[in-house]
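Shown next, in structure tokens, is the structure this report addresses.
Note that this complex is displayed minus one protein chain, with the remaining chains in position.
We just call them A and B in the order they show up, numbering each chain from 1.
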Amino acid sequence: MTSRFTTGLLNRPVWFLWIVLLLCFWVAAWAGAVPVTADDWRVLWRHEEPLTSGAYVLWNLRLPRILFAALVGAVLGLSGALTQGLFRNPLADPGLLGVTSGAACAAALTIVVLAGSGIDIPIAWRFWVLPLTAFAGAVGVCLLLDTVARWLTADSIAGLLLTGIALNALAAAIIGLCTYLATDEQLRSLTFWTLGSLAGGSWSLVAALSLLLLAAIWYARRLVGAMNALALGEAAAAHVGIHVRHLRRCVIILVALLCGFSVAWCGVIGFIGLVAPHIVRLVVGPDQRRLVPLAMLVGAIILLVADTTARIVAIPAEIPVGIFTALLGAPFFLALLTSVRKGG
Amino acid sequence: MPHAQQDTPMLSLDRVTVNLGQRTFGPFSLAIQPGERVAVLGPSGAGKSTLLKLLARELSPASGHADFCQQPLQGWSLPDLSRRRAILPQSHEVAFGLPVDLVIGLGRVARMHDPSLASIVQQAAEQACAAHLLGRRFDTLSGGEKARVQMARVFAQLWDVEQGLLLVDEPLAALDPGLQFSLMEAIYTFAAKRGHAILAILHDINQALQGFERLLFIKHGAMVGDYQTPHVTLPLLEALYDVNLACAVTEAGEMIVAPSLKQRISA
Partner (left out) sequence: MSFLNMSQDDLAIIPARRQFLLQAGALAASVCLPQSLWAADKKSARRIVSIGGALTEIIYALGASQELAGVDTTSLYPEAATKLPSVGYARTLSSEGILALAPNHVIATEDAGPPAVLRQISAAGVPVTILAANDKFEGVLDRVARLGTLIDRPTQATQLVEKMKADWQRAREPILARKSPAPRVLFILSHSPGQVMVGGKGSSAEAMLHYVGAQNAVQGFDGFKPLTPEAVIAAQPDVVLFTDQGLSIVGGIDGVLKLPGVAQTPAGQKRRVASLEAMFMLGFGPRMPQALTALDNALLKVMST
């Protein structure tokens, strides 16, 4: 079952998407407020003094940022594909199910409650507190959702989505409460989480996220075959030898890890987790073994395009990237709803 | 009442009870030999599906012992169990529009290394009269076609093993009589060739009488009878369903049973 996953990375639509992604990289690397020349690319092997502004921006700001955007897009596509497979529902995504708002909610609580409690956190730790709590929030909502879905609504997909919507509303309410209680200074930190931004992209984050993504891909390879069986329903999946509860837990931890990381460093970036797998499903069908790798590529392309647009439309200012993912994502979402309606 | 057994049974229940909500079902005691064809009959709500879920390990026994191949049923790992027993469900729905060959192949998803998958999927589809459906999407199929694909999936699951167990839950109830007949034939042939036992929940008394060698009666949550088919009489069936039944014998000697509105006629 895993061999198809590997070949899935090498067949035709994948090659097409790789080429599109590389083209987007090419455009994104050249586009930006600071003009970049061909010489700026060569500074890696030609020591020149002083470094031009183009070379500095290219190697220290722009390249890490566009790589980071692509990686985050891939992470969102992957977690969206896994969530939809797990819940056997093409309308599910970590955002709709409250996982991302859970992460943002945990971050908001940390900003307001922890900072308000006067606990002094060493500078070395400050950088890590929010990502870690955001991650914990994502895992918490995932496990809550899993429990509620299993015990309260059994096999009902509508019930599951309603649970997700309820959790979303709960998280939004807590974020709202935090906003109400926050001081001006805390509000500034909160804005970042709700707007979403890739501005923090750096080489160290790119390296960390690459490792996380590689580990997630390696882990997901072993899950995707079994996730196809979930389409039969949970009982039938168990009949063909799938340990459903274990699989669910694995996927949920993976999704929480991926979402938690992306929300922790980039804030809430919506719609990609929903749209990327759906586009892929329209083109190559619902086989998870092909869907998951392709959804990562499509997610990377969408976020890279959205972020590049956000960077260049208002030079020297920048538009929040969430606006452009929604501009791309909302029409797709409507198309998805229409096609579901037509399909009955 | 218990049926006398000489061989070691493949499946045995010893005074097993199971709790479902407020209700307790059982005790169930029975033994099934390899290759046997057993039908479970009883009125709606009597506990037939509960018994099947117990055997499918969806429910665990509250008391008693359930053994499969001389090992406690609860001790089996799910992948190992899936290689010895398959279940044909009552509902055929599959989420997303998965391709038919993938759905059939899912019967073997628990096998880590499965080089003959493609040929088994093909043969299983042929056996279930579903070969012409390969390459289509599952959600575009009619009810009967879906039933055939699900059956092919179950065949693929137990294709290359012997003396397995096939649990069937009224899978054909909604299909037309001709299709029901040909699919039941396909199941019998498939199971007989490999020595698989079949345990089927049926609504259709005639199907049970014609195709199965042993009948289990379930009523009010407990087993009330375990008979070799030739020993089943009309009064036993009438007592099971609390209705008057009429009976006719065809020229070939087959017994046909149907509910009767008139005075009971003796068999």
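One rule holds for everything that comes next: a contact is a pair of C-beta atoms (placed from the backbone, for glycine too) under 8 Å apart; a residue touches a chain by one contact, two chains touch by 3 or more.
Remember, predicted model here, so these are calculated numbers, not experimental data.
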Chains on display which the left-out chain touches in the complete complex: A
Sole contact to the chain not displayed, among A:195, A:212, A:235 or A:253: A:195
Touch criterion as defined above, residue of A:14, A:27, A:51 or A:170 at the omitted chain: A:51
Among A:37, A:60 or A:338, residue touching the chain not depicted: A:60
Positions on subunit A where the hidden chain makes contact: 32-34, 43-45, 47-53, 55-57, 59-62, 64, 111, 115, 120-121, 123, 126, 129-130, 180, 183-186, 188-189, 191-192, 195, 197, 199-200, 202-204, 207, 311, 314-320
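Basically, only the chains that are shown with their structure count from here on.
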Centre-of-Cα separation between subunit B and subunit A, whole angstrom: 45
Of subunit B, residues touching subunit A in the complex: 56-58, 78-83, 86-87, 89, 91, 93-99, 102-103, 106-110, 112, 114, 137, 139, 153, 157
Complex contacts: residues of subunit A adjacent to subunit B: 1, 88-90, 225-226, 228-233, 235-236, 238-243, 281, 285-287, 343
